[in-house]
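The structure follows.
All protein chains of the complex are present and in place, except for one that has been dropped.
Coming up: subunit A.
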Amino acid sequence: MRPLTEEESKAVFTKLANYIGKNLIHLIDRKDEPYCFRLQKDRVYYVSESSMRLSISVARPNLVSLGTCFGKFSKSGKFKLHITALEYIAQYAKYKIWIKPNGEMPFLYGNHVVKAHLGRITEDTPEHQGVIVFSMNDVPLGFGVTARSTVDTRKLDPTAIIVFHQADVGEYLRDEETLF
């Protein structure tokens, strides 16, 4: 377990900022308790200071997990956000889409969101913007990247993809052993 280097922090922050924008400050500068990012075996954990200090006493090979896993670094140094980060990025999300009940199941099985399933979408969402996917009763289901801007979606046919799937809560079952 170690703190992130500058390049690593940059990679993590740019990825998070894609979803929550400037609200990222609220993750770093928290009012209730100091939190920090830690790297352990390629995985980035968002952890409170107190539990970070406790986990210092655990040897590296024995430390399985701590805090909330935000994602992992690939071998080529890119940062991939995991579904476990949803709890934090959903509450600070800048752009959201809501999908209809009949679209929930396909999305939770790992498919992209098509226009037919689109319930609502934040106005003025640009193209290739990270968005959080909610069900119609405001339960966060996952996140993805918009294929088109809000304006352009109007002209699309119902089967066109609107949001590219990146992660969904179904992964808690599908990728249980590698997720945390």
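Note that in this section contacts are C-beta pairs under 8 Å (C-beta built on N, C-alpha and C of every residue); 3 or more make two chains touch, one makes a residue touch a chain; residues count from 1.
Here is the rule we go by: contacts and distances are computed from a predicted model.
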(request) Given the choices "Vacuolar protein sorting-associated protein 16 homolog", "peptide chain release factor N(5)-glutamine methyltransferase", "phenylalanine--tRNA ligase" or "RRS1-domain-containing protein", state the protein name listed in UniProt for the chain not shown. (result) "RRS1-domain-containing protein"
(request) Give the residue, chosen from A:R53, A:K78 or A:K100, that touches the chain omitted from the document. (result) A:R53
(request) Using the touch definition up top, pick the residue from A:D42, A:E87, A:D124 or A:D175 that touches the left-out chain. (result) A:D124
(request) From the listed residues A:D29, A:D138, A:D157 or A:E176, report the one that touches the chain absent from this view. (result) A:D29
(request) Identify the residues of subunit A touching the omitted chain, counting contacts across the whole complex. (result) 1-3, 5-6, 9-10, 13-14, 17, 21-22, 24-25, 28-29, 34, 36-38, 49, 52-53, 56, 124, 126
